[in-house]
Every structure is written in structure tokens, then in C-alpha cells.
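Following this message is one structure expressed as C-alpha cells.
Every protein chain except one is present and positioned as in the full complex.
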Amino acid sequence: MKETKEYTLYNDTVMDHFLNPRNMGDVEQADGVGEVGAAACGDIMKISLKIRDGKIEDARFKTFGCGSAIASSSMATELIKGRTLEEAKNFSNQEVVDALGGLPPVKIHCSVLAEEALKAAIEDYEAKQPKVALATA
Amino acid sequence: MKETKEYTLYNDTVMDHFLNPRNMGDVEQADGVGEVGAAACGDIMKISLKIRDGKIEDARFKTFGCGSAIASSSMATELIKGRTLEEAKNFSNQEVVDALGGLPPVKIHCSVLAEEALKAAIEDYEAKQPKVALATA
Amino acid sequence: MDKRSVYLDHQTTTPVLEEAFQAMVPYFREAYGSPSSLHRFGLQVREGLKEARQKIAQMINAESEEDLIFTSGGTESANLAIKGFADANVRTKGNHIVVSAIEHPAVMNSVEYLSKHGFEVTQVPVDIIGRINPEDVGAAITPKTALVAVHLVNHDIGTIQPVKEIAKITAEKGVALYADAQAAAGWMPIDVRDLGVQLLSFSPHRFYGPKGIGVLYRSRKARVTSHIHGGVQEGGRRAGTENVPAIIGAGVAAEFAVREMDQRVAHVAMLQKRLYDGLWKHVQYIKLNGPVPGPLRICNTLNLSTEFIEGEGQLLLLDYQGIAVASGSSCVSKSLKVSHVLSAIQLDHALAQGNIIMSLGKDNTVEDVDYVVETFAKIVVKLRNMSPMWKEFEEGVIDSVIAPTGRGKSFTQHAADISGKPAH
Partner (left out) sequence: MDKRSVYLDHQTTTPVLEEAFQAMVPYFREAYGSPSSLHRFGLQVREGLKEARQKIAQMINAESEEDLIFTSGGTESANLAIKGFADANVRTKGNHIVVSAIEHPAVMNSVEYLSKHGFEVTQVPVDIIGRINPEDVGAAITPKTALVAVHLVNHDIGTIQPVKEIAKITAEKGVALYADAQAAAGWMPIDVRDLGVQLLSFSPHRFYGPKGIGVLYRSRKARVTSHIHGGVQEGGRRAGTENVPAIIGAGVAAEFAVREMDQRVAHVAMLQKRLYDGLWKHVQYIKLNGPVPGPLRICNTLNLSTEFIEGEGQLLLLDYQGIAVASGSSCVSKSLKVSHVLSAIQLDHALAQGNIIMSLGKDNTVEDVDYVVETFAKIVVKLRNMSPMWKEFEEGVIDSVIAPTGRGKSFTQHAADISGKPAH
């Protein structure tokens, strides 16, 4: 048995992203913002994007939710930065799960929420950019 | 907690009569012998008496049965020695129980068996002595 | 420097008292016999069990130690009380059961089982501090009611129930009353005769006794059908080789609970007050669930909701700072459902999500409490900075439930709007 204090609910990567979240906050004058809620548990996630030349230059999150929801949004924003919109549209929650080194089964929906928030932010961006939206359609 | 070896199933008096039974054996040329069986558990008790001048001069027992059956017959023979036949006919198992300092409820029937064995022995004696039997009738 | 370690989850379980543990030790490797055995290894154990039984009977002022049935825990005791009593009395009394809406799952699910097996169940609601109204219980009783089940104290929100008043009503109507005392035992005096209950259960692991042992008191008038069949242990009412060391430890824990009751309650109530005052002074937008510290609340528990942030995050950050607490938030439950207790007191969904339960114990100190207050205040700031709701509240998009500003929609409405489904 290790010492009590060495035990954590999630693995080290998840704990690290929960305790020291990356990209926490709101992008100033964001090009796209997505805010989604999980009907399952009531979590809410908001992702804001800065997009330049079809690429995600910056991504930030705010999350109302459990540890794995916070870690998932932190990881999702990390992963997505620098990707093209096309790439981002194919982004799947599994990438978040893998990058986090796994999530408990009951918490997988947190990573889904991150995917949804990201896609909502892209949609928001595209909705504001009708020409680009058509071009990629 | 006392040491393991100090614990006994029955109280000290019962244990003493079980471990060092009094009057164990058969009266030589007994005047009366009673052997009874307990339907409840299968125990068998045999009491033999030496009777002189309407008094129980000697009483001995043999018992096939549990610790409290053995202790009950030991105590019953102790108690009955020196009593008149009249007294002995009024003998009750409660005397055995009391003299033993109590028996577990489920073992009371052992003392009853002792009473029955004693009375069977007296009956046997009286059956062999029709005149005496009539006189006391 | 090592962080302080503060265990604030005594309503889940407690460490075993040193004295109770020491009393148990010889029963593992020396006095290891089974009490059913006739030899000395068995007899040696019987004596200890009898003493333990007496101590526990004394703790609740039972008529006799024979009125106790030892089980494996609070859950089994509750199951036996409810299903065992229902089984034994359905023919003579009827097939209706009255239960409060905020009982522990051990009770709720036992009752639900019965409802699937021919019983009718009436759930009595509670008010917003989680109190059962005795009149509601009276009104729910029908000529077919066999049993009323109400807990003495709620495990989540700490509300003390008017069991004695309910007992007057059930006595008048000739209905048996079962009280789950698991959240109360050890933290307030319990007197089954004064209360007037026919059945009462608890588990010593909530007052410094061991796990693996539960108690069911049942007055001689209350017949209970046994549910674990086998040997004739516990007078034929609960079969199975006895968990001897646990019963021994339970006896010692009960003895100390009685002896130290006043002292423990005074200490813990003082800490509860200090914690309550400190938190409410240093943290904005938090709500107490259940009654304020005082005669309606058990001395060791505070249940609060922190607005705009979620419970698991609070729990984890507190844990990271060495503070162990519980939460009734949906994220914390395996079923992803908010505690049914919080739903029953009609707590707003946002507040239910931000739920935290802190339960004190006899070994917590003033320094612990001050550390918790300070740490909690920092954690709330950190999580609110991360929460989209906090900014939206500041911007007037959503409103506070605790201190409404009149600007913005409710959290629940907001959540429903963005998720496209009503939050549950």
C-alpha cells in the first residue's frame, strides 16, 4: 500500500490536466465559440477559437463539470491547436481519451462533450463566414 | 478474556459431577433397578438402588448420554441416598437442577431422565415387594 | 512540507477506535473459535459476544440483548427489517408500506423490491429542509399498512426526523415503525423505548467500530422472517458463522460511544458551527442544504451547494489539498444521477450539481476546520475562474439561485437551451 496521499481518482495525465489545465479562459475576440451541455450529467463546456488561414491558431475552454470534463477540455484544446478546420472537423473524442491515457467508462461522455464543444465552435465560426462555409461544403 | 483452557460448557458443579461422577456403577444385588431412555435425544440412564428399612441406602448409576446427563445422574444419586422411599417418590428433577446450579434450557430433560430412572428403580423395587407396595399405596 | 490531512467523510465511514481494534486482535489468531462449538475455543468466544451484545443493547436502551440481531452491515439490517417484517406480517397486517422520500437506498430499494412483489408503497414527501411531517405519515397510513419506515437522521443532509412524534401516530394506529438509525448512531443518544420504535438498525462502522457488522434491534412484539437461511445462529434469525472480531469491536465502539457521547457531540457541534460560520463568511453564493446547525441537524454533517461550479471538481481539489469530503452531485454517482435526497428537497439542479458533504469526527480539530475554510475559499475561486457559468453570471446571462439579481435566465434553463434537452 502506498501512502494515502499518493492515490488519485484519475491517471497522472488526467490529474495533471485537471490540476493545471492548459488553455483555460476565453479567446479575446474569438472567431468561433461553442457552448454545449451534457444532458447526461449537466456538465457545460465552452470552447472559443481564434482561426487564421483556415487553421486553429488558438483555442481556449471554460468548463463547468467534473475532473475528467475539465481535463478533456484542456486536452482537446491542446490537441486542436494548429490544426486546419478540415482536420478539426474530423476530430474525435477518442483522440482525447487516448491522449489522456484513458478515462473511466462512465466518464467517456466528458470527452464527447469536448468534441461537441469544438465542433460547435467551428460551426459558429463557419456560420459567421458564409463564403468559407460554402467553399468547404 | 480468560485463558482458553478456563472455559467450560457447564458450570463448575456440573463439570465436577461430569468429570468425577459420584456413585458411578451398579449396586451389587440391587433391590431395584430402573433403566429409562429419552425419546428426545436417545440418552439412556440406569439407576440401581440398595434399600434397607424403607430407606435408600445406596444408589448407583450408569449413563449413556451427554455431560449433563452424566452429571444429573451423579447428582440425583447423591441427593437420594439416605432418603426414605416416600421422600424419594416425591423427588423432582428440579432438585437436581438446583443442586447442579442450573442446566442450559435444552438440557433440562437430562434431569428429568434422572428423576424417571430413580422412579423406575423404586417401581422395580416395589414390584418385587408386593406387600410393601401395597402398604404404601 | 506535507499537507494537512483532514478526513471530513465520517458519514461514509470512520476509522476503528484504537480500543476497539485492540479488543478485536485476539479474536483473529487466538480466540478464533466459532461460538457454536462446544469446546473451549467456542466457549471462550461466546463470553465476548455476550458482553458485546449487552453493550450495544445498552447503547440504544433495548429491553434485552436478545432483542438484537447481528447482520453483516447497515444495508442487510435495513433489508431484514423491511423485507423480514413485511414477510412475517403481510397476512395479518396487510401489504402497504409507508416510507419517506429521502431514505437511504438500502431502505428505498428494499421497499422497491417489495413493491414488485405485491406490496403497495406510499412515499411521504419532505419539506425543503428535509423534514418529514408526522401528519403526512398519519395521513398515508391505511388499514392495510404493515410498516412505516423513516430514518432518524438523513445521511446526506443531516436532518433529524421527528421519529418520536411519528411513533405516537403509528402506535395509535397499531402500525409498526422502523427507524434506520445509521446516520444517527454514535452522534446522538438513541433510546428505542423512548422513541417508541419497534425496529431500528445501524452499523458500528459509523461510530468508530469495524465494518462487516450491522445491528437490527427488534422489540419482542415485532416478528421478522429470517432472510439468510442455514444454521441456528442469532437464535435462528440470521444464519452463518458469526463475524466474531467485528462483533467484539462493535461492542467496544458502542461502549465508548455511550461514555463519550456528550463530549464527542459538544466537540463536533462546536466544529460544525465554526465550519459553517467560516465557510459562509469567506465564500459567496453557497447554500446550506438541510437545517441550520442546531436542534434539527445532526452535529457532525454539513451539506452545501456551491453555485456555478460542479461537485466532483471541488471534491478532487479538496482531496488534492488533503481534505476528504463527499458529494451528492451526479458526476460523483455511478448512475450519473443527482442524489434523490437533493431532488426531494427540491434543490435547484445547478445547486445539486455543486453539492459537497462535509462530515466531522471526534478527531477533527479547530485547526482542521480553519484549514478547510481557507482551502475551500481558494478552490472555489479557482473553479469559478474555470467555469463558463461564473462569467455568464457576472455578465448577467444567467442568474444566481442563491442570491437572485433579477438578471438572466436560470442555470437549468441555460443548460437546457444549450444541450437541447431538459436537464434532469
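Note that the chains take the letters A, B and C in the order they are written out, and that residue 1 is the start of every chain.
By our rule, a residue touches a chain if its C-beta (ideal position, glycine included) is under 8 Å from a C-beta of that chain, and two chains touch if they have at least 3 such contacts.
Only a predicted model underlies this, so the values are computations on that prediction, with no experimental measurement involved.
Taking the complete complex into account, C:34 is the one of C:34, C:58 or C:343 that touches the chain left out. Note on the undisplayed chain: of the listed residues C:105, C:174, C:294 or C:404, the one touching it is C:105. The omitted chain makes contact with chain C at the following residues, 7, 9, 12-16, 18, 21, 24, 28-30, 32-34, 36-42, 71-76, 78-79, 104-106, 109-110, 112-113, 203, 205, 210-214, 227-232, 239-246, 312, 315-316, 318-319, 324-327, 332, 334-335. Where chain B meets the missing chain, the touching residues are 4-5, 9, 18-19, 21, 24, 26, 35-46, 62-67, 69-70, 106. The chain not displayed touches chain A at residues 1-2, 4-9.
FYI, only the chains that are shown with their structure count from here on.
Each chain's centre was taken as the mean of its CA atoms, and the one lying most distant from chain A is B. Spacing of chain A relative to chain C, judged by their CA centroids, is 38 angstrom.
Work out the mean CA point of chain B and of chain C, and you get 58 Å between them.
The mean-CA centres of chain A and chain B are about 90 angstrom from one another, to the nearest whole unit. Across the assembly, chain A contributes no residue that touches 2 or more other chains.
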